[in-house]
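Every protein chain but one is kept in place in this view of the complex.
Right after this comes chain A.
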Amino acid sequence: MSKEWPLWEVFVRSQHGLNHRHVGSLHAPDAEMALKNARDVYTRRNEGLSIWVVEARHITASSPSDKGPLYEPSESKVYRHPTFFDIPDEAGHM
């Protein structure tokens, strides 16, 4: 067994009702201590109302080398942006 504590990714929801946002990572022996460490490391200045922690190994990330196949096909599809509708005057500013 590794002697290092596993790495955890920390997500904090701020005061303003937004979604949880990734704020950084830390090491901790288990989920409970990860929450406590997150409280101590990332919410010292009154940043948070709610904390999520997830062990970094549980996150599946896309690979930068797959950039071409993953994202290029959407570059040429401007019709996917909802910019081709005439908004009736009565609808006002959207």
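Just so we're on the same page, a residue touches a chain if its C-beta (ideal position, glycine included) is under 8 Å from a C-beta of that chain, and two chains touch if they have at least 3 such contacts; residues count from 1.
One rule holds in what follows: contacts and distances are computed from a predicted model.
The chain absent from the displayed complex carries the UniProt protein name "Ring-1,2-phenylacetyl-CoA epoxidase subunit PaaC", chosen from "DNA replication and repair protein RecF", "Nitrate reductase-like protein NarX", "Ring-1,2-phenylacetyl-CoA epoxidase subunit PaaC" or "L-aspartate oxidase". Contact between chain A and the absent chain runs through residues 5, 26-29, 32-33, 36-37, 39-41, 44.
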